[in-house]
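Complex shown without one protein chain; remaining protein chains in place.
So that you can tell them apart, the chains are marked A and B in the order they are listed, and the count of residues begins at 1 in each.
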Amino acid sequence: MSVPATATHVVEPAAGPRVRRRLPRWWFAAALFAVLFALSVLEAVTGAHDLVSRGTVAATLIAVVPIMLAGLGGLWSERAGVVNIGLEGMMILGTWGAGYFGYHYGAWAGVAGAIMMGMLGGLVHAVATVTFGVDHIISGVAVNIIALGAVQYLASLTFVGLPGGGQTQSPKIPDVQTITITPVGDGLGDIADKDIFFVSQLASVAQALVTNLSLLVVIALLLLVLTWWVLWRTAFGLRLRSCGESPAAAESLGVHVLRYKFAAVLISGGLAGLGGGFLAMVASSNYRDGQTGGRGYIGLAAMIFGNWRPGGLLAGSGLFGYTETLGLRQGSESVHALLLALAVLALAAAVWQARLQQQRAAIITGVVAIGLGVLYFAIDEVPGDFTSMTPYVVTLLVLAFASQRLRMPAADGQIYRKGSAG
Amino acid sequence: MSTPAPPETEPRAASPEVAVRLRGIGKRFPGVVANDDINIDVHRGTIHAIVGENGAGKSTLMKILYGVQPPDSGTIEINGTEVTLHSPADAIKNNVGMVFQHFMLADNLTVLENVVLGAESLHGIGAKARAQVMRISDAYGLGIQPDRLVEELGVGARQRVEILKVLYRGARIVILDEPTAVLVPQEVEELFGNLRELKAEGLSVIFISHKLDEVLSVADEITVIRRGTTVRTVRPEGVTARQLAELMVGSELPSPSTEVSTVTDEVLLTVRNLSLPTGEGRPLLDDISFQIHRGEILGIAGVEGNGQAELVEAIMGMRPGVTGTIELSGQDLSHRSTRDRREDGIGYIPEDRHRHGLLLDSPLWENRILGHQYRPPSVNHGLIDKGAARADTLRIIEQYDVRTPGPDVLARALSGGNQQKLIVGREMSGEPILLIAAHPTRGVDVGAQAAIWRHIKNARRNGLAVLLISADLDELIGLSDHIEVILRGRFVGSFDPAGVTPERLGSAMTGAGEDQ
Partner (left out) sequence: MTRARLTRLGLGIASAVLALLAAFLITSLVLLAAGDPVWDVWSQLLSWPESRNWANIINNASVLYLSGLAVAVGFRMNLFNIGVDGQYRVATFTAAVVAGEAWLPGYLNTALAIVCAMAVGAIWAGIAGALRAMRGVSEVISTIMLNFIATGLVAYLLRQVSVRAEGSNEIGTREIPEGSRIGGLPFGDYDIYGFIVIAAIVGFAFWFVLNRTRFGFDLRATGQSTTAAVASGISVKKMTIAAMMISGAIAGLVGLPILFGDAYTYGSTFQSGLGFAGIAIALLGRNHPIGIAFGALLFAYLDEQSNPLQILVGVSPDIVAITQGVIVLTVVISYELVRRYGVRLEQREVAKALASSRTDRPEEVSA
């Protein structure tokens, strides 16, 4: 026999996990301002003058969008519980789609084609993982292998013999429209040239936003907002998220878990494909072999960095896009300046850790800070090979240090079979 | 000592309508008959309990009633109309709601989100829904806070969310599967209060349990299920817990009998000031000290979740952050790894054999090696001796009566009782000094249970020290030489099994009699 029913004394349940602090709504704008301010300071201190110039900001936007779109694709998929590392492959499919349909039928057909091809890749991943229960990582790897082979095969099938085309590139694709608000842009340009601390930098940012802004950039940002709204403010989004948090609970309440996962992976592919299309049509002007350069993976990293939320994803994409841009433009000087910023950050972190009584961690971080500082003063510029590595190194560092604070959807990666409820 | 059979329920003369009528329900799975000719009437506005042993078929029956699985035969009538349920959605449409034993809640979503999920069309997902939730919560005294994350809630609160979920969808028939398994007694009382309120509003409650005392205190009618079929339906007034238990088991209840004491003076295990602090609040283990002598079985009694699992893991070295000393035969184990502790002579029969005791997809002879891979006979100088391992597995199969065609069969293919017997045999083979047995007969059929008790008593006779954790008070009283009660991570009472009753133990386990 077990415990008798009568009892008079309360036994406390085990202490629940600590309440998570939710960031206030305006954190993003505030963080942006803080970053701009810090960069302005850095420019003043180190003499690097390309950190927030109009050209840099414009190039950053172009670099951010594909990463963000890939990350958005990853977010949709993982929020429904399906890990998608095939984003790279779906992006590659998108680049070809843009090249083929864009060349033959015009700019917007290229966009549609990119999305469609990406969805095709998503379809393969969805069928494999949702219908057949294949492990998500393996399926993702397979999609990447298939996509790469398929696109190379299709390229030699469809681009060879066309003017400007060949086995590894497509002919030029017509451009997507851009927006320019000339009077505002010119006015801002004047302010930017005046070199007033912080105001000029703000002006450059604003100017970049109103000059030659591709419609696709606007669409991409709108998609980000739309994602937030759908996933957190509609019934569809709630159901989708529940599939990634507790598919058993969802199924027990009548949610068709497998259908939502399938849809999520398709959407994921479409977004990644759009990212690829952006690469082919806005970041450059045609499809080129190897165009994606690992951005599918960086997008995943941005998603993890952003704790599976759209706002964080944008921050992560911004960080990675910015470091990538810096690496390409006058890379050595700008990245060199960043070294100083890193050294200062590390020093601040070391002080923080010391205050939290984490002696060992504080010492290690302190040593790192000193090392970075010494490095900054010892060398004049950072070699190109290292600047191109920045997104990857940053990702590793973020993962290494912040892994404990991140909260991925509880059932992410779980292979779910219908009828597992109860 | 058999008691006279309790009287069968008379059909009520002026019967309130039957809310649920099950006739001839049957369900088979490959190799096992889960349900066979089940017949139950649940009257409207009553609390109807269904009791049975583990594996008797209760959960399968409830899944059928909730549409998770279709029955192979039989009919279901709800409020007089025959229905076929293809999915939980159908059950919900018929105003049936189910609260599963393992809560179906998404930790990372709020209470409100969990409640409206799947039923967004009823009241939307915003303010209207929130208002409705509060309305139901107030009507039945559930005390719900809609905007808290589920992961912040304790067990009792989560259960109330589950109840609210079914009420939100308009359930008039509420099924609860082992609702008190994870509750402390105070919460059990609160739950029963809620159920009585539901009953007062005319809802019908079906309640699955194997805790007979609780069932007797709250149910209006009790149906006993044994080996997949209904045995009898009785009213609680005319029956005792013991009679119910015998109906459940169908024969004399096994009880481990006490024998001549084998306890010696030699201390084998000494635990001093064992503590496991957590970052905040109450420590999981709070300054625990005890000794076990050669030839002694120390039983630990306690409601689940009071530190037993942590105690076991601390002694095994599987828990970081533990302070205090652990000495085995004079040797200090406090900083040694799990592997070293096993080699020093600790045998471990884990509470959850599938997670901690077996490699389900490996053959039995490889499972023989598990936990003992650092010494002969399975391993010599770092190399696996397959022949010796197989031979020894055969010996264990023979000696411990493990029913299997051979040692090459995958562990997954064995029944729970045989898996447990294999584990017992394996752990004894290491000639341990200390044997830790955590819930050794959980989920095990009656025959295997008797065998395992026999082996534990043998171990004691052969001079081992045994640490026994169990939720089965009869098992504890029958096997132990000495019982300690654990509550909130501390030992709060010592008992001599010869003179103690389950009621006294239960009081100590729940803290009754302690100052507020």
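In this text, a residue touches a chain if its C-beta (ideal position, glycine included) is under 8 Å from a C-beta of that chain, and two chains touch if they have at least 3 such contacts.
These numbers come from a predicted model, not from an experiment.
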Check the options A:S53, A:S77, A:T95 or A:N144 and report the residue that touches the missing chain.
-> A:N144
Pick from B:H102, B:K128, B:R196 or B:R403: which residue touches the chain that isn't shown?
-> B:R403
Which of these, A:L36, A:A109, A:A128 or A:L372, touches the one chain of the complex that we don't see?
-> A:A128
Contacting the left-out chain: of B:V33, B:L394 or B:V446, that is B:L394
Given A:A30, A:A44 or A:L157, the residue that touches the chain left out of view is A:L157
Quickly run down the residues of chain B that touch the omitted chain.
-> 30-31, 316, 318, 337-343, 348, 350, 355-362, 366, 369-374, 379, 382-384, 394, 397-398, 402-410, 412-414
Touch rule applied to chain A and the missing chain gives residues 85, 124, 128, 132-135, 137-139, 141-150, 152-154, 156-157, 167, 294, 297, 300-301, 304, 383, 385-386, 388-389, 392-393, 395-396, 399-401, 403-404
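Just so we're on the same page, only the chains that are shown with their structure count from here on.
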Of all residues in chain A, those that touch chain B in their complex | 1-20, 234-235, 238-239, 241-242, 245-246, 248-255, 407, 409-410, 419, 421-422
Touching residues on chain B, where the partner in the complex is chain A = 59, 63, 66, 68-69, 87-89, 92, 98, 100, 103-109, 113-114, 116-121, 124-125, 149, 151-156, 165, 184-186, 188-189, 192, 211-214, 217-218, 241, 245, 278, 280-282, 284, 303, 305-306, 471-474, 487-488, 502-503, 506-507, 509-514, 516
